[in-house]
Structures are given as structure tokens and as C-alpha cells.
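Scroll down for the structure; my scribbles are underneath it.
Missing here: one protein chain of the complex. Every other protein chain is in place.
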Amino acid sequence: MTNDVMVIGEHFQGALSQITLELLGKARELAGQLDGKVEAVLLGHGVEPLAAELGAADRLSIADHPLLEHFVPETYEAVIAQRIKQAGPRLVLLGSTSVGLDLIGPLSVRAAVPCFDNCTSLQVREGRVVAISQLYGGKIFAEYAVPETTALVAVVPGSFPAEPGKAAGAPEVLRLAAPPAPRTTFRKLIEPPPGDVDVSKVPLLVAVGRGIQNADNIPLAEELAETLGGAVCASRPVIDQGWLPLTRQVGKSGVTVKPKLYLALGISGAPEHVEGMKQSELIIAVNTDAKAPIFGLAHYGAVADAVEIIPLLTEQIRAASG
Amino acid sequence: MKIAVLIKQVPDLVEGLEIDASGKALDQDSLRYIISEADDHALEQALLIRERTGASVDVFALDVGEARDSLTTALAKGAERVTLVAAGLEAAPGSHALAELFAGVLRPQNFDLILTGVRAIDDLDGSLGGLLAGLLELPYVGLIRKVETGPGGETAIVQKEFPGGFITELEVKLPAVLGIQSAEQPPRYVPVSRLRQVMKTAKIGEQAVEPPQAQPIAVERLFKPEEGAGASMLEGTPEELAKQIAGLLAERHLLKG
Partner (left out) sequence: MMPTLIRFGPVPGWAILWVVFLAAAGIFAWRVTTLIRLLLLGRYENRFDRIPQRIWRVVVYILGQRRMLEEPLIGLPHLLIFYGFLMFLLSTNSMLLSGLLPFLHLPTVDENRFLAPVVDVFGVLVLAGLAVSSFRRFILRPAGLQRTIDATIVNSLIASLMVTFLLAEAFRSVGAGAALKGASTQESVWAPFGNWLAGVFSGYPALVVHATGLYYFFWWVHILTVLGFLVYLPYSKHLHLLAAPFSVFFSRLEHPGMLRPGVLLEGGMGAGRLNELTWRQLLAAFACAECGRCERACPSFQVGEPCSPRQLVHNLKMQLFLCGKVMMSGVPASKLDKETCLLEGLIPRNELWTCTTCRACANRCPVFNEHLSITIDLRRRLVERGELDKRLEEALRNLGRYGNSFGQSERKRAIWTQGLDFKPKDARKQPVQWLWYLGEYNCYHPALHPVTRSLARILQAAEVDYGILYEAERNSGNDTRRVGEEGLFEMLRERNTAVLRAADFKDLFTMDPHVYNTLKNEYPELNHGRHRILHHTELLAGMFQQGRLKAARRLSYGVTYHDPCYLGRYNGVYEPPRAVLKALGLKVKEMPRSRSFSFCCGGGGGRVWMEETGEAHSRPSESRVREAAALDGVQVLVVACPKDHVMFSEAVKTAGLEGKLAVKDLTELVAEAI
């Protein structure tokens, strides 16, 4: 085993995912402390242009093959497992994402290495790698030492800054072998219905959660958003009820947003949601439960019924903006 | 077609969680278990497939917490058979241990489709589905929102979620393991009268297994995030709160005009 830190790169629609830069930055820091190298692994078809963004790595392993054009868990996993066995890194960092979540289980078994999920913090302390994972809907955190073998760690997006991962450099490039014929095949990509607002580009967001109670209260939130000149987004429960379209979902398997204002109304702050909005510049949360995790993250909080606050706030803002 | 659904018990967050004296585990006495939400969706998805294709649905649960109740509910919802896997454990084990137990139980049974929730709130060492697929050497796809069976029941056509509302459709050759994020419709309600009828006649199969080999993760400490650590809390009547929030926005020039 080496002291290297491996990062499994992710990309979607031809663009490198933010999480990959976050992981690269962290990998640099850890590799420095562990006295190892950073290796980025990139799988896909025609991904050569993305390699330029992975300059922070010392080594870049690329598998480029038509079968890898779209993410097919089995195929990706076979290639990566092969590489892990070959390289024997100290740590393999993945995103706790649509991609990483499908990989760590099979990888853990196939490469016979331990794996950890929901990680939000990684540090080297006295030569040990100490990690923290968030569990139970963000209500409990667990701290543990990552065993001193090769280990897989899936990191919650937004846990580390992306900036250090953007460092320029000229990594050595390695070509990985083509994948075996898979039992899983890609059929098609279904894009979100067009024409809806892209909430990741709206600077002022009114976000609603379970506390909005029912569909009848959605127009209240829309009115508030309109008054502010922003848009409405939501956490998963609201989307699952069909009260707002999928395009408005913030968090895991939704959109990641970084608005100037994130007004979290009736949102408890489950980690799946938080990872999509925690980088907002100003977070103001209103929730009836004083113990809701959202208050741990928000800049300002108020314990109150969101449904009650929304119309009052609309009124106030209308008055203030004349 | 034979479908297996694996359901696991997780602590019910409604009841609040306490950390025990060791500081390394949850206080078992204050815990109340409930079926993991995504597993409930996996069961629903299996039942929907059954209604469309006439497949059989077997449900397995490890004997922890209220597993027996969850299995009874599964029967009342329409599962053919339910099995309690008894490994003599007091608390829910880690995902590796769970995968090891279920792999042992499922390996001889030749299921075409194994469904489970894509993740659970207590997943620390990965999630059951992917680990189990690894052990059984079957294909795995997670974060699934829809499952249909392909021609001849040879494959499953699944929709997998990606950020931003994107979905990819994949075709998986069976047998396979699928990690369900949400079923095509919310889990069905079981009226209590039916539940009670089923309770009287329910046949919950039991299968004793050896305790798992996989070692639990050596958690060094558990801690709760500080309550409201980040937020400065506003106080007052709803009207006053609304005024204060509007004030905050105005200070930061976030208001129009």
C-alpha cells in the first residue's frame, strides 16, 4: 500500500462536477500530510478536455471508451476496482453522489477494502486519518479513524472548499484498460422539463419544506418570491408530494445552489437538503422546531410557523421596497 | 419472476436520539425502531411490479427492533412471504455485516430482482444494496425512482436520478440488486383492521443464521451538532419576526427598489 490519495472524478453533460474539485483540494492537503501523491481517476468517452481541470493531481488515470460515455455503475466500478488493486492507495475519495453512492458498495467488496459514507470531515492527526460522518438525518455525528489499509470514503458534497482543487499543474497521465462487457446498459437521458426557472442561477431563493403543510400554501411562497424578485425552491418532501416540479428540488439528487439569500421556510435541514444549499451567502431559517438542524447552519433563525410568517413577510417586504 | 425486498430497522428520529454513557453508541433504551423510509419505498415498488407482472414478493428483515411489525405490515400490503432473519443481534449492525447476512440467506434462493432502499439514516460503512450486489456478484444500480421489467422478464428498465432533475434510464440484466430512492407512488396505507387480521394469521418465516464475521466500525465518539450553533435567533411575535427578517434583507440591500 502507498500513502497516495485517489480521487474518483465525476462529470456530467461534459462538465467536471464541483465535488471533484472539492475532493482534489482535500486530497492535496491529506497527501501532503501523509507524504503521498494525489491520483485523479477520470472515466468517460472523449473526456480529454476535462483533464486540463485536474491539474491539482500528481497523476491522472484516464479510461476513455464508448462504453464509459454515460455512467453505468457496473462498468465504472470494474475499471476503478482494477486501478485500486493496482495502485493500492491509502485513501480513495468519492462523492456521496448519484455516482459515488453506486460505486462504493461493489468496490468495497471487489477490492476487499473498507468503505465509509456521509463523510463531512477528514483530517490527519498524529499520522491517523480521522473522519467524521453525519448520521441520523444530521442529528448525530460520528468520529472514527479510517483503518490503515486502503479505504474508500464517500464525501458529502459541499464539505470542502473547491478552490484548492483548482491548482494548475501537469500530472503524469496513465491510460486504464477498457472495461469488460457489462450486464447494465445505458438507454437514454431524460432531461428536466424545459422552460422552468433554473434555481441554481437565481440570487434570491425562497425555499419551502414539509412545514409548508399543504399544496394550498405554495402560492403564498410564490407570492413572497415574486415580491422579493426571486424564485421558489423546495426540499424533497415537497417535490415528492408533487407540489412543485423536480427542477425546484435543492439538495442531493436536486440542484446545488449558492444564492445571495436562502430563506428556508419550514425546512428542518436534513443532510440531503443541506448539501445543496449550505454555501448560500445568507441563510435565514424559520421552523417550528427549535431543535431543527437547519438552525445549526443558518445565519439567522426564528422559531415560528412558516405558513404564518410567509404572508406577514410578503407584506413587510412590499412595504419596505415601496 | 421472484422479487426479494430487504427492509431494515433504523432509529425513529421522532423520538429523539440519546448517546449512551460510552459516548460511542446510541442509548438503546431510548431508541425506538422504524422501517427505513427508502426500504418502505422499495417494498412499494416491488408491490407495483407484482401488480403489473404477477411476480412474487418475498420480504426479509433482520430481527432487530420492530422488524416483526414491519414484516406483518408487508404481509398486509400484499407480500407473499416474509422472513425474519435471526442472528441474535441486539442492535442494528453495520452495512457490511448486514450484507454478509443477507447474502448468505439469498444466495441459494435465486431471486430475479433484489430491491432495497438506496440508503438509510444510519449508513456509515456504505449502503446495503451495493455491498450485497458485490457479494452476490450481481449488477447494482442505486437512486432509482422507477422500475419496469423488460421483455420476457429478462431485464429491468430503471430510472436513476441525477442532480438538477436529470434522469438516466438504464437496462439491467437480471438477476440484479436495485437501490430504490422512491417508488412510483408513495407507500400505501394499511388499514389497521387488515393489519390485525393479518396479525392473527400471519406466518412469519424465521431463519436462524450465524452472527456476521464483519467487524463493526470502531467509532471513537458520537456527538450532536450544537443546537442553533450557527444562527442568531430572532425573538418575538410572528409580526415582529417578519419585520426583523425584512429588516435583515434591507440592511443587505437585498430588497428591490
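Per-chain residue numbering starts at 1, and chain names A and B are given in the order in which the chains are listed.
Here, a contact is a pair of C-beta atoms (placed from the backbone, for glycine too) under 8 Å apart; a residue touches a chain by one contact, two chains touch by 3 or more.
Note that the structure is a prediction, hence the values are computed from the model and not measured.
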item	value
Chains in view that touch the one left out, judged over the entire complex	A, B
Identified contact with the non-displayed chain, of A:A52, A:A112 or A:A215	A:A215
Listed residues B:A25, B:V190 or B:I204, member touching the removed chain	B:V190
Subunit A residues that touch the omitted chain in the full complex	214-216, 241, 288, 305
Residues from subunit B at the interface with the omitted partner, ascending	14-16, 34, 186, 188-196
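Convention: only the chains that are shown with their structure count from here on.
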item	value
For subunit A paired with subunit B, centre-to-centre distance based on mean C-alpha positions, whole Å	20
Subunit B residues within the subunit A interface of the complex	11, 13, 17, 19, 26, 95-96, 99, 118-119, 121-135, 139-143, 157, 159-173, 176, 179, 181-182, 186, 217-235, 238-239, 241-246, 248-250, 252, 254-257
Residue ranges of subunit A in contact with subunit B within the complex	12-13, 70-74, 97-98, 101-110, 114-118, 130, 133, 135-145, 152, 154, 182-193, 200, 204, 228-229, 240, 245-247, 249, 252-256, 260-261, 263, 282, 284-286, 290-291, 293, 295-305, 308-309, 312-313, 315-317, 319-322
